[in-house]
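The following block contains the structure, expressed as structure tokens.
Every protein chain of the complex appears in place save one, which is left out.
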Amino acid sequence: MILDLHNHSVASDDARAKVENYCQWIQRRELPLDGFVLSEHRQFDSVSDYRDLEDQFGLVILKASEVETEYGHVLVFGVNDDLQASFDFSSVKLSLETVLSEAERCGAIAVPCHPGRPRVGMSAHFEQLGPVDGVTVIETLNGGSRGRENDIAIELAEQRGYKGIGGSDAHIVSHIGRCATKIEREIRSIEDLVGALKEGDCEAVSYQ
Amino acid sequence: MEFNIDEMKEQYVDHPFDEVEFVVDAEDMVAFAQACGETAPHFLDPKAPDFRAVPNYASRYHGRRSLPKGFPVNMMASFDAGKSVEITGSIRAGDRLTARSHIHDIFEKTGRSGGMLFIVHRMEFSNQDDIKVSTVDWRMVVRLDMTRDKKAKRGAKTQSGES
Partner (left out) sequence: MAVDRYEDVEFGEELPEFTPDISMPKVVQFTQAAQMNFGRFTDHDEARKSGLPGAIVPGIMSQGILAALIHRWAPTAQIQKIDTVFRAPLVVDSAPTCRGVVTDMDDESRIVEIDLTLCNEAGETRVLGTALVRL
């Protein structure tokens, strides 16, 4: 399956896309996506139910979160009540170590995103803060990257043996499907996705 | 410098802090439209029927202050992260516009520019007939490290407000 693992909807302060329009866009443009993940900034949307849209468009729509740590931004897949109770998702000063360990404890997985980006990418902080234990997957292809940002992420993954995922980081409808992740197994739920990522069943792909 | 966002919101959000009047000039309307690449006569020719300003014209106006008195940030370290303009009426040559300002929202996030404080300055424009014509939300961003170190303010405007 091919899933775009990093997108924002109007629920994020800086995004303007409605979820239904993402679905329409994927269908109209015949994008090679089987689904996508909504990873809203500094929050987890535990309310919205996209099952009708999934049925209507034949897409898998999953929910995650993008939180902010001292090492930059981190996607968290598999958010549940336990994890939401373990740290403040709205904080911009989370500890990456805490996010990684609490995600692991709660059956989720934390994936540093756009790690080659200045200030909000993990690699920018290695010199000052040192490397981090517990990372197994990073976002190597981000649709919003500029210049060498994705190259830095790919080099980082190669150097440290991380698996890579891809996501568009779409904030407007027409930006979905720029990057995605190929997963060999069937994904029908966030638990399926977390299982795949934990086992390294993921390959970043670019359509830009 | 640490900010207590909840306290700042309580103190500043939705409290009017400025009111100023502007008279709309036809030549400026035309030059603004030309520079943006408009081609329609109703934006470019003062003699055209329905001659009016381009939709985002109100965003060119600034009040006497960008922030309320006592607001605890260094404006010199700020940059412009975006503008939203809602158009509810036409702006025409000779109109006398009244703009009223308040802070609409305050929040923190991190981005390519590091820690950032977002301040949404809302200006509501009404014309001489008291018809609301535009609402402009100006998303100002203050880099938090710049706020801590005013000497570092050079280069602030190179930064990006995105995440």
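Letters are used for the chains, namely A and B, taken in the order the chains are written, and counting of residues starts over at 1 for each.
The working rule: contacts are C-beta pairs under 8 Å (C-beta built on N, C-alpha and C of every residue); 3 or more make two chains touch, one makes a residue touch a chain.
From a predicted model like this one, the values you see are computed outputs, not experimental measurements.
**Student:** Which displayed chains make contact with the chain that has been left out?
**Tutor:** Taking every chain of the complex into account, the missing one touches A, B.
**Student:** Of the listed residues B:Ala81, B:Ile106 or B:Val142, which contacts the missing chain in the full complex?
**Tutor:** From the options B:Ala81, B:Ile106 or B:Val142, the contact with the absent chain belongs to B:Ala81.
**Student:** For chain A, which residues touch the unseen chain?
**Tutor:** 14, 16-18, 21, 24-25, 28-29, 144, 146-147, 171-175
**Student:** Could you please point out the chain B residues that touch the chain left off the display?
**Tutor:** Touching the chain left out of view, chain B contributes residues 27-40, 43, 54-56, 59-60, 80-87, 139, 154-155, 157-158, 160-162.
Following the convention adopted for this analysis, only the chains that are shown with their structure count from here on.
**Student:** Taking the mean of the CA coordinates per chain, how far is chain A from chain B in Å?
**Tutor:** The separation of the two C-alpha centroids amounts to 33 Å.
**Student:** What residues on chain B touch chain A, complex-wise?
**Tutor:** Interface residues on the chain B side: 107-115, 118, 162-163.
**Student:** If you look only at chain A, which of its residues touch chain B in the complex?
**Tutor:** It is residues 13-14, 41-42, 68, 72-73, 92, 117-120, 144 of chain A that touch chain B.
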